[in-house]
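Removed: one protein chain of the complex. Kept in place: all other protein chains.
So, chain A:
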């Protein structure tokens, strides 16, 4: 609970309107995009400058008030749910694109800028910012940096971490640090920029970012290949890479997803296919043509049952419908949708999909898998009903086994959503006891009082590892 004196000080910093403790503000900031998770904060604050954030953090640390920084609250790991109460700090008012530097090909932005709007803005200038999480229409750059968001273009262009050159951040005690710069090379001490990217609001509050931009690819071409044998699809993925072709997009839908998508979008997908690959290449026109031809050949060699290459953008959009509708189609099946992001080396995609299907069957739950085949980042998605506790429990058991399987195949528990609270019990499985200890040490160095997004990333207890039954 916040006492009146603290509330008064906070109001003095941001103004009457922008610190709220009324009922509706608390309810509307008690959740994020994560299913079955809700906790009320004690207050909600909307700062508009680095200075204000710094003042707020000073008050928070002298009063030991938890601060949960939030953009649009679309994350899927419970990262912005205020589990320990305290204050939710919404960054929406800090939403300016401060500059686009055409000479250095960089941009300086505030954290509340909506990613999709930023992408559109730089595209208008002939430039390109590749990280494109599916939530980009609503998620913010600040949120993307905090979670190190990926997206469809990860394989060729990397993820958010590859485009953050420098940060302004406020530490728990209110002091302000500036990391990196408009620099390609910078080895002055530890790389704090990279450390803060993906730190899920637990180390500092990001208030400004210098982002790297690249030239816009000239053309783009889209194709689809369908397989009766999922290993054919998987071999295609490996063979494309082996042939030193790096497609801009290389997505996969498994059979349960194909069925759900076709039922929803009625686009006449063949239901007997084990997998569909959606492939896009961008770049110079001649290179794109040549790559698509080569990929076409590889798909045929690997016994693709059906291959379609889009003649123009309109046809491309049609081919992309299946991938675009995947989430929507699944979300409409049942009231509760749990979207995970287990990730494996791309050579293990087929194994991971089949293991996931088998696990779903074992626990008698509905899980469909789609995702970024090119970078091994899969989205096993369970559809259930939060009100059915028994089924939800089976879903949780199934996911524990899916995470286990991912690690066994050399992968990770989360590729792009973050650990938050949902995957905290599994973190040790991936990074080991010593790994967790180092991370905890870093956390303490940045935030000794543990007021920045407490109870995230580190679980009170690590979940017991299940023994995976084979066969």
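Note that in this section contacts are C-beta pairs under 8 Å (C-beta built on N, C-alpha and C of every residue); 3 or more make two chains touch, one makes a residue touch a chain; residues count from 1.
Assume contacts and distances are computed from a predicted model.
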Assuming one chain is omitted from the figure, identify its UniProt name from "D-alanine--D-alanine ligase", "Glycolate oxidase iron-sulfur subunit", "Substrate-binding domain-containing protein" or "Transport permease protein". "Glycolate oxidase iron-sulfur subunit"
One chain isn't shown here. Among A:11, A:58 or A:93, which residue touches it? A:93
Out of A:62, A:216, A:243 or A:328, which residue would touch the omitted chain in the full complex? A:328
Thinking of the whole complex, not just what is shown, which of A:114, A:145, A:319 or A:382 touches the missing chain? A:114
Quick one: which of A:54, A:72, A:222 or A:343 touches the chain that's been left out? A:72
Footprint of the hidden chain on chain A, which residues? 22-25, 27-35, 40, 46, 72-74, 90, 92-93, 114, 116, 135, 137-139, 327-328, 331-332, 335-337, 385-387
